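For this view, one protein chain was removed and the others were kept in their places.
Chain lettering (A, B and C) follows the sequence in which the chains are written, and residue indices restart at 1 in each chain.
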Amino acid sequence: MPWEDIGAHVLALLAYPGALTMCALGLAAEIGAAWALVPERGGLGAAARNTLRALRPRSREVPPLAASAVILALAAATQLAAPLNPVPPAERNSLVAAAGLLGASWLTWSWGWGRRAAAPQVMLAVQACWLLAVLLPSIEPGNLRPQALGAVVLGNQVPLKLACGLLYLAALPGLLMLLPESAPLGPPGAGRARAPEETGFTVVRALLWLPYCGLFSSLFFPAAEGPLGVLRFLLATAGAAAVAIAIAANLTRRPAGITRVLYLRLALPFAGFAVLVAALTVALVH
Amino acid sequence: MTVLAIAAVVIAWLGGAFLVLSDARRGVALGVALYAIGLAATLYNIPPAALALGLAGLGAAALRLRDGPPRWGTLPPGSTPRLLLCVVSGVLAAFAGASILAGPGPAPVRIVILLGGAMGAARLLSTLRREAALASTTVMTLALGAAAAVAGDRAAPTVVAAAALAAVLLGVLPAAETKARGA
Amino acid sequence: MGPELALGLPAAGAVLAAVLRRRPALALLCGGLLGLAGALMMALLAYPAAQASLLGLSLPAAPRGLLLVSALALGLVVALAPPQADRVGLLAAGLAGLAGLAAVAAAPDVLAVGVVVALLAAGHAALPGRLPFPTRMRAPGLAVALLLAGALLQHAGDAPVFARLSALALVLALVAAAGLVPFLPELDPAEPASASPVAWTGFFGPALAVALVARIQPGLGNDGAPVYGALLVGLGVLNLAWGTLGAWLGEGDVAAWRYSFLADWGLALVGLGVLVPDGQAAAYLVLASVLLVRFPLYLWARPVLLGRAQPAMGPSNVLLAAALAGAAPFAGFSVRVLLLRAATEVYWPLALVLGLGMLVWLAHSFRLARTLGAPRGRAAVGVVLALGFSVLLGVAPATFLTLGGL
Partner (left out) sequence: MPPGLQLALPALVLGGAALVVWFAGAGGLRIGRPLVAASAWLALASLCLVWFAARGSVELAGPQLLPGARFTLRLDAVSFAFGLCVLLPAALLLTFQRRGWRESGAAALTTAAALLATLAGGILTTSLFWGTAATLLLVQLRADHERATEVYWPALVGGWLALVWAGVALDITSGTAVYTAVPVTAMTSAIFLLVAAAALLGSGLLPWRPWTSEMWDRPRLYVGSLAVAVLFPIGFYLLVRAYAAGGGRWPSPWLNATLAVAGALVALAAAARAQAAPTRRAFLAEAVPGLGGFALLAFALGTPTGITAGVLTVLTASVLAALLPLLPETGSPLLAAILVVLVAGAPPAATFGARALTVEAGIEVGDGWAFLGVAAALAWLLTFAGGARALRLPVRGRGGEPGGSAAGAGLAAGILLAGGAGLGVVISRICVPATAEVIGVPPGSIGGGSAAVLTTAGAWAAVALGLPLLLLAVVPALAGRRAPAAGVAADSPPPLLTAPWTDRPARFGRRLAALRVPDEYRSLFNPRAIEAAMGRGQPLLWALLLIALAVAVNR
């Protein structure tokens, strides 16, 4: 039994880059998002109070779907190319992260289908774009390990990585449930949760910030070890989160339906373009 | 000899014609008898076969006389196509037997065999009268026997005997239809 | 005098059964015993000692094997006939047919076959039936005429055209005698099974075909063989298509049964026509399955076909449908393997055509199986036996092939 390996993974699951780190970064991101998306409710303090109220459990019962989603989010976090991640680099896999995040997201939807303004079609389009952004860069190197993909920043991969990076960032607001169409539990700062499961899924969203944004920095920025590497990783992750919040804030101020149009009419064709770029890249390399 | 052969062929053809053109017992029986005589005559150089088939044919003809409508029934109204069939099959059989086929046996026998086969089959396929159908089958059986005789295979006597026996047995079958019983 | 006994004992049995028909039990006993003795004689002919003949007759292995199968089939249908059926009549007609078939198998040449077929046809057409004698005589009568023509052409000269025309006439004679397309006889659904054309297709035909082929093939020559093969394959495919589609879409269940026989015959003709050992073996097995499976099942379906019983679709009917559809492990397995093999050896597109035909085959099997209703008593035993024979033909065809010397 590889106890050492198991220990490393448990540490990654529960501490870094798992549960503890996810909670800390997620809480900060939730407060920031709530403040940015609903500024009329007052300043940062009010946003923090709102967020904490939304995250407070309504009952002692553990909501099963949310609990399952949390486990999958934790699994995804262990795959990040975060500096000092105890999981050996050879055992990390962006596909495992993607599957975990997709699972977490659709577990949320199995509860939230038809609630509020949630539009599953939009969510599906967003996730399709995101999945392509995660997988297309791995075609040419023939490798799914995040740090290996992040290390490829020059050469004929650049156009593809740019296209996929843009696609990834464009998808983030939807993935992080910052938009009414993608958030059955309502966007951050939407107010008190109505049901125990809703509180659970607010927690899930808080925990999703690091895996999604961290995966972005893992795939599109070269990893570096040591404190500087940690700083770079956190900056890239926070930057991705900030871009996501900015896009979401911009979209929520626009007329209803613009999000659907944007993702179905713009993001999906752009995803097709990314596939074309990937095909051209492969053709050029061989 | 040639005259005898020609006469035999003509008699056989007349037999076939009576078979095709008659709808009653006498005409049909006469047809079988004439054909048997003609056939036997053309087989004069194989006496056992001639005797067996000739007698069998006459026997079958005699047996045919015992049932069916008691008249000649020859050339009933609307027989023109049948008449035409007799002429055409006669000419074609003579042409094929004499100048196309090189065997088996001499030309007159071939012509008579072809007449038996063609006119017997044509009658069998076109009639709804049991006595006529039985007589046609008899004629075809005689033709088969004759063909075996002139083909001269090792087993020819057995086949000729079988054909003669078959002709008689076909004659034994009654002309009256029997209706179905059971499943 | 083995062949003479093999021929004479069933004939005597037929005469006795016909004479004693007023006392059915005695008629069945005598006819059965003599038929059994005839079959035993046929079996003994496998040994040289029994082959000595007074009249110089001989029974080749393949027709002899199928004669034995015919005898077995006759025993099956007489012993397990539906209650309403005239078993004595069936036995008498069957034994007479068996004697005729033995005579065909023992016939020294095509002309002799013609004589026996004429007598057999007249005897069969004279059986009490609903259609008039001449109508029932047409197809076999044409076969006799064609046999005569074929035999004449064989002796007509050395020109290739005679060989080709002879092959044509003999193949058509075979098809006409078996009552297949394009010489499909008229069918009256209410006609007694023993007197209907199905008796030719399902009982006389198989042994007749194998016997005739055994007589025809040696005399074909290099010019006749291609015509013979091509015609058999062509007519086989035609009958396969006609039979499968007709059995699927045709009106009336009796007609559907007759079509299903045509489909089987289609496979058999193709097997005979491809002129390779596997094809011959496939044809032999198809004809054996016609005798042991399809024909008895048709007889047991008669009560439903005549409206005396209700159709049904129980598990046994589904099993029968699978057997009739040629699925593994039933007779269809070995037949399909051998036939596809033979067709692939000769000309692979033919295998494709056969494969398509076999696929369309499925459509009618359930329709036929329904007409067996819910088998009870003797019919149930018969169904079990037929399925047993079908499985035997499917997984142990060697038993039958060695019987036919293949």
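FYI, contacts are C-beta pairs under 8 Å (C-beta built on N, C-alpha and C of every residue); 3 or more make two chains touch, one makes a residue touch a chain.
What you are looking at is a predicted structure, and each value in this text was computed from that prediction instead of being measured.
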Missing-chain contact, candidates C:L33, C:A190 or C:L359, resolves to C:L359
Hidden partner chain, touching residue among C:A112, C:A139 or C:A178: C:A139
Taking the full complex into account, what residues of subunit A touch the chain not shown? 1-2, 5-6, 8-10, 13, 61-65, 67-68, 71-72, 74-75, 78, 87, 90-96, 98-100, 102-103, 105-107, 109-111, 113-114, 120-121, 123-124, 127-128, 131-132, 135-136, 138-140, 142-145, 275, 278-279, 282, 286
Missing-chain contacts on subunit B, rising order, are 121-122, 125-126
Since one chain isn't shown, list which residues of subunit C touch it in the complete complex. 135, 138-139, 142, 161, 164-165, 167-168, 172, 181-187, 227, 230-231, 242, 245-246, 278, 281, 313-315, 318-319, 321-322, 325, 327-330, 333-334, 336-338, 340-341, 344-345, 348, 351, 355, 358-359, 362, 366, 395-398
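The rule is short, and it goes like this: only the chains that are shown with their structure count from here on.
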What whole-number Å value describes the gap between the mean CA coordinates of subunit A and subunit B? 101
Express in whole angstrom the distance between the two chain centres, defined as the mean CA positions of subunit A and subunit C. 76
Would you mind writing out the residues of subunit C in touch with subunit B in their complex? 55-57, 82, 84-86, 89, 107-109, 111-112, 114-116, 118-119, 121-123, 125-126, 128-130, 132-135, 137-138, 141-142, 144-145, 147-149, 151-153, 155-157, 162, 190-193, 195, 302-303, 306
Residues of subunit B that touch subunit C when the two form their complex: 100-104, 110, 113-114, 117-118, 120-121, 124-125, 127-130, 132-134, 136-137, 140-141, 143-145, 147-148, 151, 153-155, 158-159, 162-163, 166, 169-170, 173-174, 177-183
